[in-house]
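To start, the structure itself, in C-alpha cells.
All protein chains but one are shown at their positions in the complex.
Read from first to last, the chains carry the letters A, B, C and D; within each, the first residue is number 1.
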C-alpha cells in the first residue's frame, strides 16, 4: 500500500500508478481478427495515431504490458471513451478484483497468481480487461505473457474464438487466468500433503514456520479470489448489450470454476488449521511424555537414595550394619524395588 | 488434480479425461421402454450407427461405464446435440456436483460415495446424467453398477418408473445414488460410536489418528454433498420443459434427502470436534494426574531423606545417636510421617 | 439408522417401517365432532369398512398409535387419497420434521421429546399429522397419549376447538407437542443449574461426563427443533385452501414458540460451552496449584538436605564438627531457613 | 420457567400469570389528552365501569402496574376487543420481545433492564404495550414507574407528544425503555474497564468469577435485545392504519438505537472473551513462571548436594579428605558453582 498514499487528496478518476514498475518499456501487442482473417503487430507505446476505433466488424485487441505509463492509459481513455474511474482502477495495482458496467463498455479486474514452492510465497499480478463491441484492451503488469494460449488459439484458425466477438475474447482472457489458479492450487496441495506426512513422523520447528507461512498465503489467496468470484458472478449475470446470448453459458462455466477454486482454498484452510492444531498438540504431547519419563526415573531412585541415607546414619546401635552380608542384601533389595517399580510403571503404560 | 493441469490452455469445451482409468473397455448398456414394453442390449462402444435419436414415445437410456474414451463422448455430443461444456464436464472427474440447464437438455453431476470401515477411507465416483424428452445418458466411472436397483424396477413391469418419462428415470438414478449416502453415513456412525466408547475407557494414540482421519473424510464428504444439495435444489426448482409437473414432488423429496444428509454430516463433524477436544483434554488430564502422583511420591520421601541426612552428620555431639533405640524410634517416626502425609493427600483427593 | 438400509433400492413412495416397534397392537382412536355434537370410538386396526370420507360438515379425527403396520398405512392412503411419499414419510421414523403441501391435504412431521433427568437422555418420538377439509389423521409411535389434553378440550364442550375446523385441530395437536418442549427445557435447565453450582464448589470427573452428555443431548435437540421451526414457518405461511384465515394468528403464535425454544437451546449450548471451558480451566488450574504446592515443599527441604549433606562429609578437618552445640545451632539454623522460605512464599502468594 | 409448566395443556389464549408477583395491588394510572387539554387519575383495578372506549378524538392511556390479576387483563380484553393471544402474552412474563399486528390494534412486548453494579446482576422487567386509534394500554411488572419522563412530557404542555396520536405515545413508551438500555450499557462498560485495569496488574480468582458472571449477563442481555431489534424492525416497517406517516421517521430512529445497543453488546462480548483468554493465559503464564523459578533453585542445589555426597563416602582412600583446608576449598567451590549457575540462568533470562 506504499504508493496508495500518494493518491490522498487527488480527485476521483486521477490516474496514478500505485505499483512497482516491473517492466522497462511499455509494450502494446495489437491483434485484429474475424472468422476469416487475422493480423497482429507490436505498437510503439506512443503511437497515438493507431489508437482509434476501427469501423469494421473485426475484433481489435490491444494487449498492454506495463501500467506505469499513466499518460498512455489516459490516451487510451480519450481515444476509446473510457470512464476516468476505469482508468484510475487500471493504474491502481492494489485494486481488488471487480466488475463494472459502464455505458461505453464493460470492465473487469482480476489477479493472476503464481506460487513459489521454495519460499512458499504466492505472488500476484494485477490484470485489467476492458471491452465493448469489437474492442478489447487488456493490461498486464509484467512482460511474461499470461495470454499466450489465447493468442495461439486465435492464430489457430477455425477455432471457436475466431467465430465469436470481443465478449468471447474477454471471457477467454479471464478464463486463462482462472485456469492458472488450478496450477497454483495443485502446487499448494503438494506442499500441504508433504507437510502432512512429515508431521506424522516427527514434527519439527520448520514445519511450524511452514504452516504459519502457508496459512498467511491462503489468507492472501482468499482475499484475491473472494472478490473475483463476486466480480465474475456480476459478469455472468450482466445483461449488457456487449455480451452475446450464446456466450453466457461460458460465463456461467467460468463462475463455476471460481466457486470451485474458492471451495478448494477453504478446504485447504481447514486442512492447515487441522495441521496446526495437530502440531501444537503433538509437540506438547511429546514434551509432556519426556517430562513424565524423566520424572519416572527420579521416582525410581528416590526410595533407593532414601535407603542409602538410612544406612548412612551414625546411630550407635543399628543392628543391620553388623550383619556380614547386609550390604549385599540391601543391594539386592534395591534391585528388587527398582524392578517392581519398573514393572508397575510398565503395567500402567507410563513407560 | 494431477491431470487437470493437462487442460491448461485448451479452449473451453475441450473434452479431456482428468481421472484415473478404472475400466478396461468402455461398456454401453442400452435400455428402451415405455409402459407396455421394454428391451435392453449391450452396445459396442463404437457402434456409431446405433447412436441416433429414436422418434417414438419410448424412453431411451444409454448407461456408459468408463469415461476415458473422449472420442465416444464427443460422438455422443454430436449424435444428441449436447453442448461442448457438458461433454467437458462429463470427462472431467474432478468436476464438483452441479446442475445445468441447456436448451437441448438438462445435465446433472453427482458423486457416488462408498466408505471403507477398515481404512476409514471415503472414496468417490464421478457420475453424470444428461437427459431430455425421451432420452437419458448416464456416465459411471467403474464397472460396478450403481443403477442395478433401477434397472430391476424397469424390468419389473407395472412399476411407476415404467409409467413415467425420462425425467423420472433421471430422478430415479440420482435418487439411487443419494440413497446410498445413507449407507455411508450409517457405517461412519458405527465407527464414530465405537470410537466414543473406546475413548471413554482409555484414549490411545490410535484413537487420535482415527479422529484425524475421520475429520478429514467428513470434510471431503461435506465438499461433495454441499454442492450436490445446491444442484438438486436447482433441479427441483427448474421450470424446464423436460420435467413433468407430477414429478416435482419427487424432486422435492430428493432435495429433502440431501438436506438430511448434510445435516447428518454436520452433526458428525460436531461430534468429531467434541471427541477431539475430549481426547486432548483427557490425555493431558491423565498425564497431569501421573505427574502429580509421581510428585506426591517424591514429596513423601523428601522429609524422610532429610531426617536420614540429619543423623548422617558427623558432629561430635549429637545426643540422639547415643540412645540405644533411637534408630528404631526414628524408623517409627518416619513411618508415622509418611502415614500422615499419605492421609493428608488422600483427604485432599490428591491421590 | 439401522433399518433405513432396508429401504435402499426400493422405489420412492415404498412404505417401510424404519423404527423399533414400540407398540404391540396398532390402536386407532376415532373422534367426530362439530360445535354441537361429538362422538368417539376405538376402531379395530383393520376395520376397512369404517375408513371412508364422511360427507358431512363434521371433523373426523383418526389418531393411530403405532406405525409398524404398513398395510394399514397404505390402506389409509388409498381410502383418503394420500400421496405415496406422505405414506413413506409416516412410516419412516427417522424422517426429520417437515411440512409438505399436497393437492389433497397438508402434511406435517414433528418430534415429541421427553427428557430423563437421571440418565440425562433425551428420547424422541416420531409424530405425523395429515389433514384436509374435515379430516385429520395423526400418527404416534407409542401407546402413551400425547394428545390427551386436546381430547379433553374437545370433550369439554363450548371450547374454541369445537367451533373451528380440522386445521385448528391439526394446529392444536402440534401445539400440544411444542408445549411439551418447555417441560423438557425446564428440566434441562434445572440440571444445568445444579451442575453450575456443583462446579463452583469442586469440579469432579462426574461433572465432565455430565457436561459431555448434556452437550450431546442439546445437539440432538437442536437437530430436531431447527427443521421443526422451518416446517412450522412453512405451515404458518402456507396459503392452502385447507387453512382458514382466522387460524393464521395461532400458527404465527406457534411459530413464535418454536423460535423461543430454539433460542433457549442455543443459549443452553452457550452455557454448556462456558461450563466446559470453566471445567477444563478449573481442573488444570487446581492441578497446577497442587503441583506448585508440592514443588514448594521440595524447595524448602532442598537447602536443608544440602546442609545435612555438608556436615555428613568425612573431611578430617571440619572445625564446626567439634563445637559442642554445633548440632543444635545447625538445627536452629535449619528452622530459621525453613521459616524464612515459608514467609517468602507466603508473601509472594505462592502458598 | 417455573410457572410456564402450569400452562401445559391449556388452550391457546388462556391468560395465565407465569411470573413472580412483584406488586401487592394492581394499580391503573389513566391519562387522557389531546393538544389542548389533559386529565389524569388513578383507577380502582376493578372499576369495570370506566373501561370503555371513549368516542372523542383524545388519546386514552391506561398504564397498568402488575400482571398477576388475570381477571383484570381479561376484562381489558373484553372491553377493548383485544385478541386472546395478546392477553396470554401480556400475562406471560417469559414471553420474548415481539411485535404483533392484529386487526384491532398493534401489540409490542419489550423488556426493561437494570444492572446492579455490586452483584453484576442484570434484572429484567416484562413490559407490554397495546394500542390502536386513540387508545394505549401499557403493562409494567413493578410499581417503579418506567414511564415517568413520558408522563412529564405529556403534562408539559406544548410538546410534540401532545400534538400527535396514540401511535406516537406507544413509540415514546418504548423509546423510554430503549433509552434506559444506554444506562445499563454504560454501567457495564465501567465495570468492564475496571476489570481490564485490575487484570493488567494482578489477575485474581475474583476477576475470574466476575468475567464468568459478566459473560452470562451479556448472554442474557443479548437474548433480550436480539428479538427486541426484530420486533422494532417489524414495528417500523408495519404499514398498519394505526401508525401515522409522519411518525415512521421516529420508529426508524428507534430501530437505529436498538441496532446500536446490539452492536455495543456484541463488542462487549468480544471484549469479555478477550479478557477471559487474557486471564487464562496470564494465570497459566505466572504459574509456569513460578514453577520454573522453583525448578531453578533445585537445579542449583543438585550438584552441590552431589558433591557433599561424594565426600560423605566411606572409602578408605579418598586423598582429598586428608588435606587440611579441603573443606573450605570445597565450600568455596560450591559458592563458585552456585554463582556460575545463577549467572548462566540470568543470562538466559530464566530468572
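We adopt the following convention: a residue touches a chain if its C-beta (ideal position, glycine included) is under 8 Å from a C-beta of that chain, and two chains touch if they have at least 3 such contacts.
The structure displayed is predicted, hence computed values, not measured ones.
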Partners of the unshown chain among those that are drawn: A, D
Sole residue of D:20, D:209, D:288 or D:325 that reaches the chain not shown, by the stated touch rule: D:288
Options D:14, D:142 or D:180, residue touching the unrepresented chain: D:180
Of A:68, A:83 or A:133, the residue in touch with the unshown chain: A:83
Missing-partner contacts on subunit A, residue numbers: 1-2, 4-5, 7-13, 83, 85, 96, 98, 100, 102, 212, 215-216, 219, 223, 227, 280, 283-284, 287, 290-291, 294-295, 297-298, 301, 304-305, 308-309, 311-314, 318, 320-322, 324-327, 330-331
Residue numbers in subunit D that touch the chain omitted from display: 148-149, 152-153, 159-161, 172, 175-176, 179-180, 182-183, 185-186, 189, 249-250, 252-253, 256, 259-260, 263, 267, 270-271, 274, 278, 281, 284-285, 288-289, 291-292, 295-296, 298-299, 302-303, 305-306, 309-310, 312-318, 350
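As a working rule, only the chains that are shown with their structure count from here on.
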Other chains in touch with both subunit B and subunit D: C
Remotest chain, subunit B as reference, centres from CA atoms: D
Self-contact between copies subunit C and subunit D, residue sets same or different by half: different
Euclidean distance of C-alpha centroids - subunit B vs subunit C, Å: 27
Shared-contact residues (touching 2 or more other chains) in subunit B: 284, 291, 295, 298, 305, 309, 312-314, 318
Graph class of chain-chain contacts, one of line, ring, star, complete, other: line
